[in-house]
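Removed: one protein chain of the complex. Kept in place: all other protein chains.
Moving on, here comes subunit A:
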Amino acid sequence: MDVKQHEINFRYDEITKDILRTLEKPGLPYWIMIALIMGGLAFGIVAWMYQIKEGMGVAGLNHPVGWGVYITDFVFWVGIGHAGTLISAILFLFRAKWRNAIFRSAEAMTIFAVLTAALFPLIHVGRVWVAWWLIPYPNQRELWVNFRSPLLWDVFAINTYFSVSAIFFCIGLIPDVAAIRDKARGMRKTIYTFMSLGFDNSNHQWRHYMAGYGFFAALATPLVLSVHSVVSWDFAVSIVPGWHSTLFAPYFVAGAVFSGMAMVMTILIPFRSIFKLEKYLTTWHFDMMSRLVMLTGSIVTYSYLTEYFIAWYSDDPFEMFIFYERAFGKYQLPFMLMFGCNCVIPLLLWFRGIRTNLKALWVITIFVNIGMWFERFNIIVSSLAQEFDPYSWGWYVPSWVEMGITLGSFCWFFMWFFLFIKFFPSLALTEMKEIADPPHSGKGHSAHGKEAA
């Protein structure tokens, strides 16, 4: 898909000025937000410390429900971390020009979401002080890890994904950081100088840069698919009814993109209006993202239906029971939230009018986020609660500690995002210029624009 020229309503020379305006000294609202975020984060940290001191019993977890909100949060955040790399790498390779305006913030979001997700394996283990035993390292006691365990695959998947995404993010930043470097002073200048790796906009450098960026995009692309597949195997490889399914990898990847795109929109819609970037982030961009949400939402819905079909087709009493119970049993509420938010509400996106109505879109994307959180909750908790032995069925309700840590995780995520807004351009300067009308030679502004780039 190519850029529709009528959507480009900004001038080449405004780009640098408008976008770098987001990096200016923050105002009072920003500080209030930061204060709220830090407060929530502090609460989460206190809750976690309390849990470490007392034991996992302060969470609502029990026998048989050994995983609850923490793993839900983990999968949720890994899922959120999918949109960024998808947009920056896969759409880059497909040359979808609409990605240019959004990929930077989406990519930042990815990294912060993975940073958040990576906390949860630590939070949920009983003995966090020995969590490093999950890393295979040579030692004289010849203790080794179990490479058959999906949890170990997780460790590798998350680490790889995080490293590659972070490097890809930094590489994408190079030309923009170079531009800020030229305007910054003091400490900032030193940091930006380091991060720009001596980029000076020469043709030579641009040629290598673009090639390198392409390679990284190609490297990151399979990871987008692999990381959530691996996460899904935490469940699929087990024998728990409701988890044990070969459908899980594609189903989880689609769900991850679904929730990730929704989160990108949830964040960008207010961002766009606060920083007055309507020129750059147009309804056209949101329309495109909505279409992706529609697509992945449909895949997710199809997966739900497939799960039910397979449960029926399997003729396995345990499998049939668990799917029946999800819809009609004690855990009906999370199921209804999941189904309503992920399958029914996104149907509204079939209307172009709604896709271009940003307020409606914002509400819908929040519903999708809620729905996707409950999807994971539903999968994890309802399956564990009613496994094979009816005598040991259980009932799980999250405790304040789990809710506090979940709140803290959101604050942790937004802390990074708020810092990012003020330290890096949230829209890629260079890529915006790629799609803007190049300045006509001889006109006064062109020289200025060139210089800025």
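Annotations for the structure displayed:
Heads up, the rule we're going with is that a contact is a pair of C-beta atoms (placed from the backbone, for glycine too) under 8 Å apart; a residue touches a chain by one contact, two chains touch by 3 or more; residues count from 1.
Definition applied: contacts and distances are computed from a predicted model.
Selecting from "proton-translocating NAD(P)(+) transhydrogenase", "ABC transporter ATP-binding protein", "4Fe-4S dicluster domain-containing protein" or "Alpha-D-ribose 1-methylphosphonate 5-phosphate C-P lyase", the unshown chain of this assembly corresponds to "4Fe-4S dicluster domain-containing protein" (UniProt protein name).
Note on the undisplayed chain: of the listed residues A:39, A:55 or A:198, the one touching it is A:55. One of A:146, A:203 or A:246 touches the chain omitted from the figure, and that residue is A:146. Contact between subunit A and the unshown chain involves residues 54-57, 60-67, 121, 124-127, 130-131, 133-134, 143-146, 148-152, 155, 234, 237-240, 315-318, 320-321, 324, 330, 384, 387-395.
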